[in-house]
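In what follows, a single structure is set out as structure tokens and then discussed.
On to subunit A.
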Amino acid sequence: MKKTVLFLSAILVIFLISCGSSGGKTIKLGMLYNMTGSQASLDGPSANGAKLAAKEINAAGGVLGKQLELVSYDGKSDAETIGKAAAQLVEKDKVVAMFGFSDSDMVMAAAPIAAKAKIVFITSGATSPKLPSQVPDYLFLSCFGDNVQAAAAAEYSWNTLQAKSAYLLIDKGMEYTLLLGKYFKERFTELGGSVVLEDTYQTGDKDFSAQITKLKALKPAPDMLFISSGPDDIGTIVKQVRDAGITGPIFGGDGYDTPLLMQIAGKGANNVYYTTHSLMDKTAGSPEVQKFIAAYEAEYKTPPENAFAGLGYDTVYLLVDAMKRANSADPKKIREALQTTKDLPGVTGSITFAPGSPIPQKGVAIIEIQDDAMKLAAQVVPEKVPAP
Partner candidate 1 sequence: MLQLLQVHTKYGQVEALSGISLEVRGSSLVALLGANGAGKTTTLMSISGILKPSSGKILFQNKDLTQLDTRKIVDLGIIQCPEGRRIFGNLSVKENLRMGAIRRKDKRHLDQAFARVFEIFPLLKDRISQAGATLSGGEQQMLAMGRALMAEPQLLLLDEPSLGLAPIIVDTIFEVIQRLKREGVTILLVEQNAHLALEIADYAYVLEKGRIVLEGSGASLRSNPDVERSYLSEVPEENL
Partner candidate 2 sequence: MSAGEYLLQQILNAVSIGSLYALMAIGLSMVFGILRLINFAHGDLIMVGSYTTLLLLLGGTPFVWASLAGIAASTVAGLLMERFAYRPIRGAPDVAMLLTSFAVTIFLENLAIILFKATSRAFPVPALLNTVVSFGNLQIASLNIISILFTIILLFLLTLFVTNTETGISMRAASQDLVAARLMGINVNRVIAAAFAIGSFMAGVVGILWSAKVGKVDPLMGFSPVLKAFVASVIGGLGSIPSAVLGGYILGALEILLQGLLPANIAPFRDALVFLILILLLLFRPNGILGSAEKEKI
């Protein structure tokens, strides 16, 4: 009995505290990431980065005299769960803006709900350049588009790796991987390269032996492999490709930016290249990156897992910058101020939105894995970018 009373009063206290905090003393931002499921290895670091940013901002006095509050739900990599969470953020939590996710399909489960309530949704890591046209006016990216990173990959492959022929393996189950593969092919063939075989798989496949056998039957062997894959599958694919004795360069997009790649593929990860938002390296990174890494490590006892941590972090600062310039937390004013963001420095590069474009102009980091270590191979702005 005593225990029950204690328990009930504890709940009551928590309830009262949470009621107290929703009394308008804070500015609420809705944060949606997948802490479980196939997206967790990108979204987890993003969420941590965002929380770190909020903590820093609050410690420095908050925004517009109020504390920043991140209201977050786990999307569980599931569209239905995400839809419900977004509705909850609009109706119950009454947030002034939303952000999150690293995958277009996930974004599309939430952003339209925000747009309907006339609230902006900023995706920190979904790179499809087609997204904004699907949710006009209310959907912004704080990262580059896939056409940009694919073009960077193609140009680097052609110019620096001197690859003339490529094998393409594309995950047909994700908008992200489909587009990335398509943009790469477009730019690579435009440069004069040839795609000798284009093969496919489905998200979550575990056995790639049939595709690998097909690849090995190619005569002559292609100069490189472009494997358009999500974070959950790429480690397994690289491992199985290498286990089959194929040693050539493997290229991919920011889906590769997960510690799992090197952990799973081990030595096989050598000679893998990928495009991402920035190199999270204590010594090789920019001053912003080094400062961020130190703060992240102090908070979470681990260095940032990948660039997505930086994207989450930058996204919160992006929103706060807009609120400060608008001098208001009104959703409409936030949106207008966001569009005029200019040269806002960030861990993943500075952000500027050209008039009418919700996709920022940002550079692409090309990471190369050699001798069991990642290093920044190049920081590029592609010469020519395929249309979305």
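Rule of thumb we're sticking to: a residue touches a chain if its C-beta (ideal position, glycine included) is under 8 Å from a C-beta of that chain, and two chains touch if they have at least 3 such contacts; residues count from 1.
Inclusion criterion for the candidates: all candidates are chains of the complex that A comes from, given by their letters.
Quantities reported herein were computed from a predicted structural model and do not represent experimental measurements.
Which member of 1 or 2 touches subunit A in this complex comes down to candidate 2.
In the complex of the two chains, the subunit A residues touching candidate 2 come out as 35-37, 40-41, 44, 172-173, 197-202, 204, 206-207, 209-211, 213-214, 216-217, 219, 232, 235-236, 239-240, 242-245, 260, 263-266.
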